[in-house]
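Omission of a single protein chain aside, the complex is shown with its protein chains in their original locations.
Moving on to chain A:
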Amino acid sequence: VAAMLKCVMSGSQVKVFGKAVQALSRISDELWLDPSKKGLALRCVNSSRSAYGCVLFSPVFFQHYQWSALVKMSENELDTTLNLKCKLGMKIKRTHNICFQESQPLQVIFDKNVCTNTLMIQPRLLADAIVLFTSSQEEVTLAVTPLNFCLKSSNEESMDLSNAVYSEMFVGSDEFDFFQIGMDTEITFCFKELKGILTFSEATHAPISIYFDFPGKPLALSIDDMLVEANFILATLADESSRASSPQSLCLSQKRKRSDLIKKKAGKNITGQALECISRKAAPRRLYPKETLTNISAVENCGSPAMKRANGDISEVSENSVSNTEEVPGSLCLRKFSCMFFGAVSSDQQEHFNHPFDSLARASDSEEDMNNVCRKEFNGSDAKYFCII
């Protein structure tokens, strides 16, 4: 049993597709390809799980989009290559074979519609803001009031390095296509990903919507031009003072009880472990299914039975968690970025972990002369891919 994907793009479509891949590559070296009847979704998450990107290309974006699940194929036809074929000019045809591996699907939970603060800007404004800062600038702070918007160098950094220039730009609310601020807020996030998002938005010519709340809660940047829908979710720096009172990390399994239990555990050791997997400054790791399990189990070691329960019923939790996000108790981050927990959505988790490379179909035959062809064969099995955004 295998699924099949075949897409064809024209030159200008490839440009947009390419810029999406470029933007995502700033977040991570690894990319999830996730086809469905809704279209082809490209997703990635960085190693410290503080940045996530998802670009969904609807079927009508492509010249040709063909996707089907459950196509019967024989057992001995296994292949792990993704074929990218390019036709350049009239006579040159280029084929790229890219290896892929079956992996756990990626999912993040973030409901941008409940965010207190929403802005919509033209890419031009973001471009003007980005030139203020040097490429060595790590973090920037966005400060808003109901009347204006300010993007500035993150305070922490400019105080550490006495040679660093502090820059800020104030923009009046009338420069925004949409400006709705529920409360005065200052959030700090990573600057690096912004540039990739900007290049992609310039390729689509669509405005950028920004959704955010309070420090610690992730910020979402969305671009939607009817054919392509992109969402980039970046973790923000948790404020020390607001830490206790507000929900911060996008934990997949979130039950009030679990956090209470963690809090009650005495000593720094346990919290240290929990912090390990949610610290932004974690060393980069390759994302294998096992890693996800390690992360969850690290928290599991805190001894919460509620956590274990949650693992088994993730699909249930996730459906409810949208409304529960507000109630989730504070993370234990101390001046660290919150991160988003990711986990598999498949109910057949066990199967995946044992045989991660199992179900890969062979490449189909015959290459027609297409302009640009993107083809992937894989076994979707029972994994459910969905992204509540």
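Just so it is clear, a contact is a pair of C-beta atoms (placed from the backbone, for glycine too) under 8 Å apart; a residue touches a chain by one contact, two chains touch by 3 or more; residues count from 1.
The working rule: contacts and distances are computed from a predicted model.
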Chain excluded from display, named as in UniProt, from "Checkpoint protein", "NADPH:adrenodoxin oxidoreductase, mitochondrial", "Pyrroline-5-carboxylate reductase" or "Auxin-responsive protein": "Checkpoint protein"
For chain A, the residues touching the chain missing from this view: 128, 131-132, 134, 158-159, 162-175
